[in-house]
Each structure stands twice: as C-alpha cells, then as structure tokens.
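In what follows, a structure is listed as structure tokens, so that the remarks can point back to it.
As you look at this complex, bear in mind that one protein chain is not there, while each of the others sits in place.
Chain nomenclature is as follows: A and B, assigned in order of appearance, with residue numbering initiated at 1 for each chain independently.
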Amino acid sequence: MHGDWVCGVYEYFKAIFLGIWSTLVGMRITMARFFDYVKDPLYQGVTVQYPTERWKVAEGYRGMLFNDIDDCIVCSQCANECPADCIIIDAEKAAKGEDLGKTSNGTPKKIKAWRFDIDLNHCLYCGLCTEVCPTECLIMTDAYDYATYSRDGLYLLFARPEKYTTAPAGASPAASPAPEAKPA
Amino acid sequence: MFALAEALKMDLIPAGLALFAENVTLIGWALVALAGGLVFANGIILYRLKTMGPTLPRMGNTIQLFTLQLMPPALGRLLLLAQTGAILACVGMAVPMLMAVPVPAFLSAGWIVPRVQAIPTWIVVAIIALVVCKALLGLMSVYVMASGWVERKVSAHMQDRLGPMYVGGWHGWAQSIADGIKFILKEDITPAAADRFFFKLAPYIVFAGAFAALAALPWTDLVSSREIANLQEAGKPLPPGVIAADLNIGILYILGVTSLGVVGIIMAGWASNNKWSLLGAMRSAAQIVSYEIPVATALLCAVVMSGSLSLVDIVRDQGTRGEILGWYCWPWVNPFMGIALLIYYVGALAETNRAPFDIPEAESELVAGYHTEYSGLRFSFFYFAEYVNMYTCSVLASCCFLGGWYPNFGSPILGAAVLGGKALFLVFVMMVLRWTLPRVRVDQLMYLCWKVLLPWALVCLVGTTVWVVARG
Partner (left out) sequence: MEILERTSDVMVINMGPQHPSTHGVLRVELKTDGEVILEATPHLGYLHRDFEKHCEAVLWGGVIPYTDRMDYVAAMNNNFGYCLAVEKLLGTEIPERASVLRVLVSELNRIASHLLAFGTYGIDIGAFTPFLYAFREREMILDLFEHCCGARLTYNYIRIGGVSRDLPPEFEPKCRRLVRTMREAIPEYNNLLSYNQIFVARTRDIGVIPAELAIAWGCTGPVLRGSGVKWDLRKDEPYSIYPELQFEVPVGKGEVGTVGDCWDRYMVRLREMEQSVDLVEQCLDRLKPGPVMAKGTRSVKPPKGEVYHRTETPRGELGFYIVSDGGKKAYRCKVRSPCFCNLSILSEIAPGHLIADMVALIGSIDIVLGEVDR
C-alpha cells in the first residue's frame, strides 16, 4: 500500500513534468520551423502561387489527351484498349482510288474517321491508349488545368470530316455536335 | 444609482469618486442590472428585427429605417445586426461607466458645464459611454483583424506554408478585411428547427460578455512610478490611470462579465438544435465553470500582493517595487507568483477555448462545436469574442504578473506600447501553443483543472499570503 502511494505521487509529478517538457520540445520544433522557414532551401518549393506561378510538371506527365488526327491511321487500337470506353471512333474504309495522304512517318492512311471523340469526363488518365498507338499520334499533354463550365467542354472532337472528299451516307460532313457517348 | 448620476451632473469628478468609493454595494446591483439589461435590450431589438424582415418598408420614419429602405433588405438587416452588436456592447459598458466615470476635465470648465448640467444626466453618461465604446470597438476590430492575419501567417510559417498571399498585395495583409466583408455579405441562415430567439440572441451575449470586460482593462498610466511613490508618501490621492472605468473591484468585474460568455455559448448550443452543438455547449459549460476557479485563485495571489482589486493599483504597486525588477513574477519578489502565472495562463487558455483546450469547438470531434450552425455575421461575433477574450486574458496576465505598463520611464505612450507588447506577446504564445499541441479530452481537462491547477493555485495563494505577512 505504501509503495502504491509513493508510486502514485511519482506518477503525478512525472506527468506534470512530462507535460511541460514535451510542450517545450514541440514548441522548439515548431518555432525552429517558424524562424528558419525562409532560410531552409530544402522546402522552399512546397508552395506554388498557382495562377501566377505554374507548377512545372515532370517529363511524361499524364495530362489532357490530344490526338494529332493528321497522323492517325484510325486503327482503333486505342478505343479497344481504353478501360473506360471513352474514345469513340466512327470510321470508314477509304473509297477506291481516294488518297487520304500519309502520316508523318510515311504510313499511308487507309481509313477515314468521321468521328474521333474523347470523352474526358469518363477518362481515367491511365495512358493505356497512348501506349498502344502505333503512330504515336495520340499523346497525353502536360495540360493539367482544364476546368470548364459545362461537361461539353471536356468532350473533345478531333475528327475533321470536312477534309474528306466523299460524305458518308446520311451523315453531314460538318463536325457534329457532341453526341452522347455510346459503347464502343 | 440616481444619487450617483445626480452627483455626476453637479460636480463631476470628486463627488462621483467619493460616492463610488462609498457605494460598493451599488456595483453589485449594477452588475445584476447589466445582465438583465443585456437580455432585455436584446429582446426588444430582436423582436423588432424579426418583425421587420418582410415588412421593412412599412416601418416608421426614423432615419435608420429610412436608410434601411434604400438598401437591399439583406444588407440592411445585416448592418442592423452589426449595429445591435455595437449597441449591446455599449450597454454592457455603460453600467460600469455610470459608476466611476473619469470624465474629461474640459466638461467641467467654462460654458460647457451649465449646458451640460441642463442635459438630463443619463444622456451625458450615455453619450460618453457611447463615444468610449465606439473607440474601443474600433480599436478592437483593428486588433482582431490584425491578429487574425498574424495567426494565419504564424501558423503558416510554422507549418512550412505561406498563408494568405494575395489580398492587398504585400503578404496578403488585407485578408482579414476581405474576410470581414465576406462575413457581412454571407447569407444569414437560421436552421429551420432551431429555437430562433435564442439562436439569434446567443452571439450577442457572447460578444457583449467579451466586450464588457474591456471597460475595466487599463491601457497605460499618466504618471511615472516615482511620482506615484512621492504622492503615496505625501498621502495624496493618486490620479486615475488611463482606463475606461477604474473600478476598485476591477478583477472581480472582469471575471464576472467574461463568464457571461458561457451563457451565450450554452444558448447557442442548445438553440441550434444540433447534437454536436449541444455536446459542445455542455463541454464548454463544464470547462469554463471549472477553470474559473484556478484562474481566479491565481489572480488572487496578485491581489494579496498589492492589497487591491483594482488593476491600476496592482500595476502601480509593481512599479513602485521596481520598474523591471519589481514584477510579481520574479522569484525574488515572491517565489510563488511564477507558478501562479503559469497556472493562470493555462487556465486562461481553457477559458478562452483555445487549443489545446478547444474541446467545445473541437473541429475533428464535434464538427465545429457550439457554432456549427452559425454562418456569416453571427459566426464572426463568436470569432471576434474569442480574440477579444484572448486579449483580455493576456492583458490581465501582463498586469497581474508581468508589471503591466512598466518600464515606461514616465511616458504614457511608451507605457501603452509596453503593455500592448506584453499582451500581444502572450497572444502570440497562445497561437504557437495552438499550432503545436494536440487537444486534450474532456475528462483529462477536468483532471488538469481539479487535480493539478487548483491544488497548486491554492498552494500559491497560501504561500503568497504567508510570504506577504512574513515580510511585513
């Protein structure tokens, strides 16, 4: 019993002492940071004043998708690979004798895309589509701030059917307004 | 009361002071009247506000309502709210003013006096009170805004952030002003299930409670410590300090009115009809009621040392002991006062609901505690009250333990700066503590109060008394 009592008193004073001591230790850390915040070069880059200063993204950043449609051979591999089904392609074989030109690496184009849409609302930014693209025309840019006022702003239309000489049956050659995404 | 007011009108300073000294019991009644008046005035104003909303154009033709008609109703109501807060604070201040007004000397001279005497007494008093109140309100608004900004910057830099950087250009100095405007423009929401009357009343009570304490806070002194010593030797009366109301029960008054705030907090928590708010309010009641005791006991040590409850006297006593070496907190003046300062400071943190004792508003547990449901201007009243309370506590600590406005070398301006500096430093320490420490739990808070702070505060009190008696 006697021992318990002594132990209790010891604990009581120890708790008071530790309480004050650990507060001082904590304050030493926070105050040190407070005073040498400006001096410490290691952590200077944490805060970026966003709209005026811009974050420099790393090489190979996976941002907004972009398709250089002139290089696209419309092989539809990207659409097949996409896990979110957000690449929508409507394509047609070129007519006999019709020359659709060549891609920048010399591959002749054989298919024309009436529609090549990417619905970024559904996109996972996984980059699988860009990895399978044989001509590397579909890339992920380093754009990362693309907030828009409506969802249509994130529905990207890449096809330019007005360049083709023949129109598909029953379709207007003008770029169609954003239709709903349909399963590929 | 009327005798007092009559005397005030006839012979402003000496008779007022004399009567005041004789009628200490009056002060007790005045405190009761203060509380009653607060509730009553709020009731009237809130009733009018309530009826005014949709029928604003039909209301009478006073200037205020006329201007209100011209404004968009929401803005008008909010301005009225702000006004109400100010008026209430004034009412809170008027009572102590009634009791001991050091009216500026010019009122008693020349042609003013007869004209002043022709005015009904209560108007004179009310005008003076209003002027002082408005001045204090302005000062405190500046202080609250500045310290709000400083707190953000301090916390940000402690945490390797920058804090606000945009508004106003240089390091976001105008952020608090922008916030203030935002508070006013925000929609004033009362939850549908809330007890509307008390929900709206609560912020004013908290605000008035915090603000009324300023009446008895000293700012600086007009004479140097040497002159005071000389006057004391000659047995002459001392000139008043720079203080809105030099009560001879200053400390008691401050402790009394600051604890009015807890009524508002409970009211807010109850009336919000939100369980988190209610829990916050209950915690707050337990906390503030408990911590009053060690805080008051610690302050009593200073009272024992100086033999006076008036803050001006307490500070002057330290000045006459030595402008720097005579502060009560030094071990050679009294070995117990240092501990008492620590106890007071910890208790004050709890009384102002600052971390690590911010359990009534613990945001990670109770969402936002008692002010969960408040928005806009009403929320800003709570915010305002918190900062004013911090300042009050810091000034009290500076006055009772850290030598108040000394060393001031006889200059009132320097004295004000020194006192302000000490108080703001203590506020700064509060901020650092807030951003360093985790929050304690309710039962630990009670343990700390009843088993640690209170016994040691009593030890300090007894020790101080013995020390004073032993040293004569």
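Here is the rule we go by: contacts are C-beta pairs under 8 Å (C-beta built on N, C-alpha and C of every residue); 3 or more make two chains touch, one makes a residue touch a chain.
These numbers come from a predicted model, not from an experiment.
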Candidates B:V144, B:I254, B:I339 or B:I359 - the one touching the absent chain: B:I359
Listed residues B:K182, B:K275 or B:K451, member touching the removed chain: B:K275
Residue ranges of chain B at the interface with the undisplayed chain: 155, 158-161, 275-276, 279, 282-283, 355-356, 358-359, 362-367, 435-444
Residues of chain A in contact with the chain not shown: 15, 18-19, 21-23, 25-26, 29-30, 42-43, 46, 57-62, 81-83, 124-128, 131-132, 140
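Assume only the chains that are shown with their structure count from here on.
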Centre-to-centre distance between chain B and chain A (centres being mean Cα positions), rounded to whole Å: 53
Complex interface listing, chain A residues touching chain B: 12, 16, 23, 26-27, 29-31, 33-34, 37, 43, 46-47, 49
Residues of chain B touching chain A in the complex: 154, 157-162, 165, 432-433, 435-437, 451-452
